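In this view, the complex is presented without one of its protein chains, the others remaining in place.
As written, the chains take the letters A and B, and residue 1 is the first residue of each chain.
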Amino acid sequence: MRAIIQYIQSYLGSDQTPGAAGNMFWALVYIMVVFAGLSVAVIAMNWLERKILAHMQVRLGPMRVGPHGLLQPIADAIKLLLKEDIMPSEADGFVFWMAPFIVVLAAFTVFVVVPFGPTHAITDMNIGILFMLGVSSLSVLGIVMAGWASNSHYPLIGALRSSAQMVSYEVAMGLAVVSAILMTSLNAEGTGTLSMIGIVQAQQAQGEWFIFKFFPLGLIAFFIFAVAMVAETNRAPFDLAEAESELTAGFHTEYSGFRWSLFFLAEYSAMIAVSSIAVTLWLGGWLRPFPNFLSGATWDRAFSLFPGVVFLLFAAMCFYNAVRMPKHPLFRIQTIGLAGFGVVLGLIGLVLFVPAVSLRVQDIFWFSAKIAGFMYLYIWYRGTFPRYRFDQLMQMGWKVLLPLGLGVLILTATVALLQQRIWHP
Amino acid sequence: MTDPNSSLSNLDLETPEKPFLDANELVINMGPQHPATHGVLRVILRLDGEKVLGLECVIGYLHRGVEKIGEHRTYTMFNPYVDRMDYVAAVSNGLGYCETVEKLLNVEAPPRAQHVRVILTELNRIASHQLWLGTHALDIGAITPLFYTFRDREEILKIYEKYCGARLTTHAFRIGGLQYETYTGFEQEVKNFLQFFRPKIDEYEELLTTNRIWVERTKNVGIISGKDCIALGVTGPVLRASGVKWDLRKAQPYANYKNFDFDIPIGENGDTYDRYLVRMAEMRQSVRIIQQAVEALPEGPIMAKVPKVMKPAAGEVYHSIEAPKGELGYFIVSDGSTQPYRVRVRPPSFVNLQALDVMCRGQLVADVIAVIGTLDIVLGEVDR
Partner (left out) sequence: MVAKLKGNYGSGIEALTYAGQNYMLVNRSLIPEILQVLRNEEQFDFCVDITAVHYPQRENQFDVLWILYSFARNERIRVKTQIRDGESVPSSVPIWTGANWLEREVYDMFGIKFDGHPDMKRILLPDGWKGHPLRKDYGILQQDNEWVQINLGIESGQ
């Protein structure tokens, strides 16, 4: 017993991730926390997407289940779980059954290396970024399987579109990633890193996020990645694989109930995964904004108040809306619920003001906040843009992004070389 | 084609291109339950990969036998039935029918009725184009304009609701004039709507006209030349977008359109983008017409002298109007009894839909959706 407790305690105070420190217990805890957090994030994302999109489109969105529709995603999840699971009679049963699992597996596995903080990751691999790109592109396999196994035309075309799209955008994506990795080697030893944590630490060491590095080269590489990642996740305006007005629902046309919700889950967690790559590579990962010219202990202290303030603002929003609720007995439960939600958020905010807490979680806060920015962008795109056509999509991937990526890579390499050899020999 | 002068001699409809590398053709059934076929249209696509080799439309899922019903109802009783054909432009249907019967009876609606007819019909044109714009943009993937157009269409429907009690199948006109006198504040409400609506068109255009993806998706898609349009009998905005400046409101003015000053917007290339621009411009012209009509709304009776029991002399009349979709014609044969001997409706959507095959050949699947949207068909009118 004591040995176990000692084993558990031995990790505390370590400056490594549990995976890298080789501590099974904490690794398992982290896995559970990450996956639970991810599921909650997907649920929240579902609600937020519907709400934000609705407000962009002069309507209210879900309003009935819970105050302001807050419980809507839960109701949806229950509905999906209770739905009949239909498999087309002519479908290839095993492949049809496998496909959603492969997609979900690929989407979730990448979170093993996502660095929420210097020690807040399940593990730290020295090939972290390659692992992420590699595993996340496995999901195309599941999509092709889904499309083929459904034995129907729309899913087949959707799967073909999707696989072609993902494969071709991965090329541009890879080039952009390489140019960011190149920047990590700009140190005294001249050694770069592929580790996700190492990449952020390199940005910390250089005092500059890679998006601003070698202006505008870093920015262009980031832009290429930002476009490619939307295509990679099959979201608007590149949602051809599931273009509902053309292919009804694309590769998951024949799926229903729980299997369909797995695809849904995978799509949203893939969105979070690619956003976390972008955040890690270009936006300084868990680092707070302005690490270089607003540095010093005072600013550190000021920025550490941020998480608490944000949560208090959310709480205030809840209270404001609770006050605005119609004064009618029918709305009493909703009003109380909303106020209760505000209280919970407010308490979290207050806890975050405790220095010991805020010091430990502000990394996670900044990382999540940056991802949330990307999520908002995803929703915004969806509300604004029409859908690209397949040939136009391919044209953009191969004729615009790929040469641009190559050019940026070459220029970055040249500038980096010049900087190391000539300006700072 | 035997005739060398035939305008379609360059248009080979019978032999499709060979598929690349002799690959198998993929036959896809689109509809009748499909989100983008605007109702119950069924399109059978023959594809080479994503390229369309040819298509066949299967229609008739909404066939209700309107023409047969017409033979079994009196002239007045049949009037509400025509609202159910093009249900997004019910007022235009009613106008065409009433004017045709008036021609048979040899009566003319009084000026006040004519003015109100023009106002309501043009409002209807705007409503119809708004619905088209929203759904067309939705098909192409822009989901937001739909809600903007529906928000503004609501204002028009409110005016209808106040005027005749109905919002969709508005039975607003009677043979010989109007059933109802306009309600108090009608003119002011129409004026307010115009004031409200003018900036809204700019809002729609801001979302789409210069949007790169929108332009790429619609430019050079579904091109049809003016000659082909005429040969296929295509009318309305589709014809005008192909560069033919022809609008029945100008060419053969009905109601009292000759009193109003407006332009006929035309396009150049006859592609989806031009059709979009033409319809946007038409909304602006409609606003212009309504403005003139509502400012010069005369006083006076709203019904001409028509007999209670209508028995037109034996004869036949064809009359057509410029409905939002194109030329909407009625051919009515009277045998001197209270019921029409034969009512024939010339539905613009039905004839325009024929052009789908020509416009989609060689394009991609995604373009078929765009072209169906841009033809602006209403299946209730195609199938009647």
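Quick note on the criterion: a residue touches a chain if its C-beta (ideal position, glycine included) is under 8 Å from a C-beta of that chain, and two chains touch if they have at least 3 such contacts.
If you're wondering where the values come from, they're calculated on a predicted model, not measured in any experiment.
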Visible chains that the absent chain touches, using the contact criterion stated earlier: B
Residue of B:25, B:108 or B:316 touching the missing chain in the full complex: B:316
Touching residue (missing chain; options B:113, B:234, B:255 or B:323): B:234
Chain not shown: contacting residue from B:27, B:77, B:251 or B:296: B:251
Chain B residues touching the omitted chain (full complex): 1-3, 5-8, 11, 13-14, 59-60, 63, 65, 67-69, 71-72, 103-104, 106, 228, 230-234, 244, 246, 251-252, 315-318, 320, 327, 329, 331, 333, 341-342, 344, 346, 350-351, 353-354, 383-384
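Please note the rule applied: only the chains that are shown with their structure count from here on.
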Distance between the centres, which are taken as Cα means, of chain B and chain A, whole angstrom: 46
Chain B residues within the chain A interface of the complex: 26, 28-29, 34-36, 50, 137-144, 146-148, 151, 207-208, 211, 213-214, 216-217, 364-367, 369
Chain B partner contacts - residues on chain A that touch it in the complex: 53, 56-59, 153-154, 157, 161, 236-237, 239-240, 243-248, 382-392
